[in-house]
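Only one protein chain is missing; all other protein chains are in place.
Chains: A, B and C, in written order; residue numbering restarts at 1 for each.
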Amino acid sequence: MTVADSRERAARRTARRRSRIPTLFGLAGGLIVGILVCGAVFAPWLAPYDPTERVARPFLFPSSEHLLGTNDIGQDLLSEMIFGARVSLTIGIVAAAVALLIGTTVGVVAGYYPKRLGSAMMRGVDVILILPFLPLLIVLAAYLGRSLLNTILVIGVLIWAEPARIIRSQVLSLRSREYVLAARSMGAPDRWTILRHIVPRTGLLATGSFVRAVSNAILLEAALSFLGLGDPIQKSWGSTLFWAQSRGAFLTPAWKWWVLPPGLLIMLASLGFALIAFSLEERINPRL
Amino acid sequence: GGEDTSSEEVSAAQAQAATAQSEAAAAQSEAESAQAEAEAAASALAQAQADLEAAQAAASAAMEGDEASQSALADAQAALEEAEQRAAATAEASEEAVAAAESALAEAEQMLDEAMMEQEAAAGPVTVRAAITGDEATLNPYTYISGFPGWNLLMLQYDSLMQLDAAGIPQPWLADTVSVNADLTEYSFTMVEGVTWHDGQPLTAHDVDFSVDYYINNVEASRFARDLRGVEDLVVTGDYSATFVLGSPKAGFELAALADIPIIPRHVWEGVEVPSEHDFGATNIGTGPYKLVEYVEGQSYRFEANPDYFRGAPAVEELVVIVFADDAGAQAAIRTGEVDVIFERIPPEQIPLLDAQDPLDIALGPEFTTQMINYDASKRPFDDVAVRQAINLAMDRQDIVDTVFLGAATVGSPGWIHPEHRSYNPSMIPVYDPAAANALLDAAGYVDGDGDGVREFDGQPMSFEIITNAPDSLRLRIAELTVEMLAAIGIETSVAAVETGTWEQAVWPEFNVNNGRNYDIAMWGWSAPVQADPLRLPQLVASIPMGGFLNLTGYASAEMDALSAALPVESTEAGRIAILLRMQEIIAEELPFVLLLYPDGAYVYDSSVYSDWEFIAGQGIVSKLSLLPPSARP
Amino acid sequence: MTTAAAVGSRKPWRDAAGIDANLLDIENLAVRFELPTETIRAVSGVSLTVAPSETFALVGESGSGKSVSMLSVMGLLPAPPAFVSGSIRLEGREIIGMPARELKRIRGRDVAMVFQEPMSSLNPVHRVGRQIGESLRIHRGFTKAAARRRAIELLDRVGIPSAPSRVDDYPHEFSGGMRQRAMIAMALACEPKLLIADEPTTALDVTVQAQIVDLVREVQDEYRLAVVWITHDLGVVAEIADRVAVMYAGRIAETGSAHAIYRSTRHPYTSGLLRSIPRLDRPVTTRLAEIPGSPLRVAEELRGCPFDARCPLAGEGCSEALPELEDVGADRHGSACIHHHEMSDSSDLWSEGSVTGEQTMSGEGGDVVVSIRGLRVHFPVVRGLRRSGSGVIRAVDGVDLDVRRGRTLGVVGESGCGKTTLGRALVALVRPTEGTIDIEGNPIDHRSGRHRRVVQMIFQDPFSAMNPGMRVGDVIAEPLRIHRLGTPEEIRERVSELLAQVGLPTDAGRRHPHEFSGGQRQRIAVARALAADPEVIVCDEPVSSLDVSVQAQVVNLLADIQAATGMALVFIAHDLAVVRHVSHEVAVMYLGEIVERAPRDQLYREPLHPYTKALLAAVPAPEPGVLDAGTRTRLVGDLPSPEDPPAGCRFHTRCPVAVEGLCSTIEPALTEAAPGRWVSCHLVNPPGQQRP
Partner (left out) sequence: MRRRLDVRRLTQYGVVVVVAVTLNFLLPRLMPGNPLVLIAGVDVGLLSPDERAEIVARVGLDVPLWKQYLRYWGDIFTGDFGYSFRSSRPIVDMIWDRLPWTLLITGLSLIVSAVAGVILGAISAWRRGTKTDLGMLSGMISIESLPSFWLGMLLISIFAVQWGLLPSSHAVTPASGLAGWAHMWDIVSHAILPVVTLSILATPGVYMTMRYSMLETLGEDYIRTARAKGAGERRVLFGHVARNTIAPVVTVLALRIGFAFGGTVIVETVFTYPGLGRLVFEAVSGRDYPVMQAAFLVFTAAVLVANLAADLLYPLIDPRTRTS
């Protein structure tokens, strides 16, 4: 009896945990993102210095005045981290929004007209997916010049293909739902069906892919900056890493305060959004 | 098995080192006896002192890097000092005693030298592993990639008629003598006899003749054809002598061509039709101190010493050059001991860090690369000298040197030429005076009419973009500081960091100044050769159709054009220097560009492996001189 | 609660042989699902026994807990979230709490199960034979070869033609009926004592369903199996069940011998179920008996009779206490209704209502609204590396039909015969490959626009037929908004009107579809179809996904509305019995063609085409012994592929009376055999007599 009882209790605990995983992850992600966003919004109040001003000697070790030391021209690294959240998060979120906009449009159109138009569009998506990523990036970056807006555009343009695929596959299934057929049988024009029935139903999925795209965009921005393809003048976590790398911090004791923090922040931001995305995806597609 | 042999080698080396040491001790006792004799020799004190000092200097130069010998030397020195004192104490001494002391010293020196060389030999052949960043392709005259260090590596296998010495002055090399006629149109040379190619064939003037013809006839990918511009003929006057005949007078032909062009073997290259696509295998036949024996694309080069080198066998038997993707990789590798030297300037922040690490050492010296501000001087408002002067005055060069380079750079001369250069005009002193700059702008009518902190010109705000290439991070930082400094004189700027290709395309469209310019302000820099040869200065400042191939700012001045024309035909060195001094004055006055600084050359090497690096002024340590025994260097 | 004690103290039907006589003995079984949001009490207080070689039918509507009870016998419920209590004894051994290792040994050997979905219950990546042989390898230690040999025998036994060549097929190469046969073969492999068949025929066509029922009956005799047959359709098991238990809301409402349940029903629910089944052997009354409301889903502990809210007998005491099974007759007949004594064999609790509206049958009614001529719809198929583009599925292949105002045209046929495609062609959802459809004399226009208002459609699945994100009011208003029929104010009024018309409360408009039951949703769908004031409504199997108790509600509603508005209906179904209740004229489809078309009564009274006869014969009667199994025409085999229909008469491959040489070569034309009766059969209209 007691054995059975304890077994039942264990089972129930597992069940509860199972049902809570998405919620837990979502909350954790929300918390992380919330803290980072707050940091970005209140940066001028939180940061001890103006990150663009040279406030001390270059390459200072951490001290009570400069908790993370200074960078290679004597700017305060802590302030740089705090202000960096602004650019990194903005790029992440706006680029994901761009990607989502393109992705949803392509996904919905390609899914709703799966025959000629749709398959032509999906071949386009295939091409985007197999194109060598880096040169595409350089071409775009070079064409557009380096600025916040352009970094956003470049990233957005490069990551829309994944959401487009996901959304298309959902639209493909939605378009044969009977309520869509019903609307069409009533004589609804495609515009009506798409706007009233298809697009709203992709909402949750789109939100999921949006959040995932934010996570990817943040990582991409960092990688771009690291490769020297971003705008190193903008204070972002990625550009901090670029400077750390180009001024040799990876190989010196400075890696502890110059390399770890931006890397961890990038990871944290990406993680926060990835957790939210995961919990959304679990919600859309609960299994077992 | 491999380990055993190496331990055997080590013990053998140890034994030999012990012998060397005992020999050094013998040398010391010899010195002691010399000292005893010196005691008697009190009369020639001053002379003895001078001689002793000279001996000391020579001995210390010979002993570096060998601790055992060094301590022996130190003892010897102490002994010598003592001798000196006693000599001072004993007022009477005969000249013979001094001579005896001298000869004893010389003997001691020679023995020490021998001991050292024996010890080197005992430690097995010296292998140096060097890091470069970026592949240099197959190192033949048509395929090497960069001017630095590609050309430098190329020249390990080949020789030219002349060779730069430590001061950066061309000295005869394959050539025995070089002479030039009065109107600078004929350069004659005789050659060292008995030089052989790597394959054993003798080198003659016919090879030189062939090389010159070959370079001229195969324009395409070789810069050497351009060195030889103006050469009408090479008249071979004997197996070992010939004369270059130039179409027009040309000063500085030694530096521009004779010390630059690798001589290639006729018997190998005769059949080569498309040199850049010809497959020589991994090896190239030259006369140089090294043979390339292995090249793994993108990874490494392995050079073996040429024991029959005409100036004596190289001190380093094997040179492995390893290709890294970037500085960080190379620096990591020297820290872990994967390489022994980096053939690339190390960034300023690494100098103290690497120097602090044993057994790493830094070779420091002046370099002729530059960091400068370019502006489109043909366009408003930069066509106004006042604006350019104001910008010049606003730049706190010392601050940039201290902040960005942590002191490891030389403040730029407004007259372009590096202070360490022999044609430097010492009156060129950079001035930092923002107040004067502001006054200058006020006076010239560039005032801040609307009170936004930015001056206006022609009704527009003085607001510009500074374009720079993002991958060069130091230059990017300079640009950032420039923004700050220009803001202080009411000129608003922002940095546009772009990809290198984009930046080049804006500043130097199609690498052809005739295509104009697409920028307002740009950060720029020239590589060392542009400054190393001061006779190239006209290329930078002559007006554009006049020959200003590198005049990226579109500056034009009648006097400068006249001087530019006069410079290459001026037959005396003194005359040329005079012209150059005047040109520097004009540059500092009219500022076709604002020269900010010259980064210092700093090369890190592992002193426990090899430390005889020769720093050629303005060029750094990457040359065959560094790898030859001191006696073989010019 | 003291349920356990109460039931335990009272086992009135246990016979003298005692416990040992029972193969399966379930006592006071309760199963609840602990879900994150709620607790579902799927089964509570269920006690039943199954004797060796008995057929026990477990009947009840969807969600009543049938599957869950039987899965707990197998120990197959996922725990968590399922928590099982009570006692289940199989041959005296307690199953609940049995260690997994022992349980594993019982499954497949002593008790086997056939599941509802033959499509998904077979592993798609293993060959059929291997899956059949697997339990032999597990329990009997057969070698691979021996298992395969046995699998062939079993396949042969369950009626798979040329079993040796099909044994290495993959499940997807089998038709639905064949897969279910394979499942049965798999269950029989170890010759278990008990076979649990969980709605094995629900997913199948009536014709195939009858074959499977026959098969189970045969193997039961042969292997001396006890069978627990789970179904929601009392009709299916009437002929084979020895004993029946009717479940409602996780509890047994009534149990007893088949005879007692069908003949002397003592629970209003059972009687409602029986009355709501459309029957061929009774006269057509326009309205079917309907049970109001919808089945209950038990989340809270029950306080009173779960059937209370829907029950015509509900009254005193029903909501106060949970009714226990009481002995109400001989042969362990029990009922959980405190008012059971108010019922008698002859009493009819469920009024079928009177005929509303006109009752004219047959004959040529109003004018033709829709006229279909030579309609063909072919879907291209792509297959093979070279995509031989010639392949097409002839979903509809030459159909002529007229739909008249105020009349209902019933269209029946097996799954895949092209009914849905025909319906969709009518609402311009698919483009005809050939032929014309005229609506009120105008050819159908595939562009969107107001003209499309004229034909509306009601879909099969009320759950997927409306956008779950929209409010019901908006769902109903959709056609009005699409065609801009009226101001927002007018539209709101019209929606209220429509809600009233389909019998839903006005405030329903503000709620979301998921808050409604299947029957209510289908009402909403009807309201939506009505909104645009169409001339024709095409109903594509509007009731086949609904519970029997609810299906009558929808059928009645449609009939009422037609009577009230006088519009034309096209009623598509696979069940001839349902069609009978709504149609004026019936068309029978086979492989994309109409094989018979006739006024209703003539068709049911005297079917002419052998296929129609077979379809009628396959309809089960919810009463044991009504139909004599021996005289039935059973169709053999499955529907051939519409991609490559048989030459000659398409039905000849399955026709019991086909004439070799004639039927297999010459294609019969649809000919008027008698006034208003069109048949395409050589035996009815010999070729010589056919009009060109």
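Criterion: a residue touches a chain if its C-beta (ideal position, glycine included) is under 8 Å from a C-beta of that chain, and two chains touch if they have at least 3 such contacts.
These figures come from a predicted structure and were not determined experimentally.
The chain we do not see here touches A, B, C in the full complex. Of the options C:Ser72, C:Ser121, C:Thr201 or C:Ser464, the residue whose C-beta touches the omitted chain is C:Ser121. Touch with the chain that is not drawn comes from one residue among C:Arg32, C:Arg89 or C:His139, which is C:His139.
Within the set C:Gly45, C:Gly108, C:Gly518 or C:Pro620, the residue that contacts the chain not displayed is C:Gly108. Checked against the full complex, the candidates C:Glu38, C:Glu94 or C:Glu173 give a single residue touching the omitted chain, namely C:Glu173. One chain is missing from the display, and on chain C it is touched by residues 74, 76, 100-101, 104-109, 112-113, 115, 117, 120-126, 131, 134-135, 138-139, 170, 172-173, 183, 186, 382-387.
In the full complex, chain A touches the omitted chain through residues 14-15, 17-19, 21, 24-25, 119, 123, 126-127, 129-136, 138-139, 142-143, 215, 219, 222-223, 226-227, 241, 245, 250-251, 255, 259, 263, 266-268, 270-271, 274-275, 278, 287-288. Touch with the hidden chain on the side of chain B covers residues 129, 134-135, 137-138, 142-143, 145-147, 219-223, 225-226, 276-277, 294, 296-302, 320, 322-326, 328-329, 332-333, 335-336, 338, 471, 499-502, 504-505, 508, 510-513, 527, 529, 539, 549-550.
What we mean here is this: only the chains that are shown with their structure count from here on.
Our note on geometry: chain A versus chain B, Cα centroid distance of 48 Å, whole angstroms.
Residues of chain C in contact with two or more other chains: none. None of the residues of chain A touches two or more other chains.
Against chain A, in their complex, chain B makes its touches with residues 327-328, 331-332, 335, 347, 349-350, 353, 403-404, 406, 470-471, 473, 476-477, 480-481, 484, 495-499, 501-502.
Chain A contributes residues 4, 8, 11-12, 14-16, 18-20, 177-179, 181-190, 192, 196-197, 200-201, 288 to its touches with chain C in the complex. Contacts from chain C toward chain A in the complex involve residues 34-36, 78-81, 83, 97, 424, 427-429, 448-453, 455-457, 459-461, 464-467, 469-470, 478-479, 482-483, 525, 528, 532.
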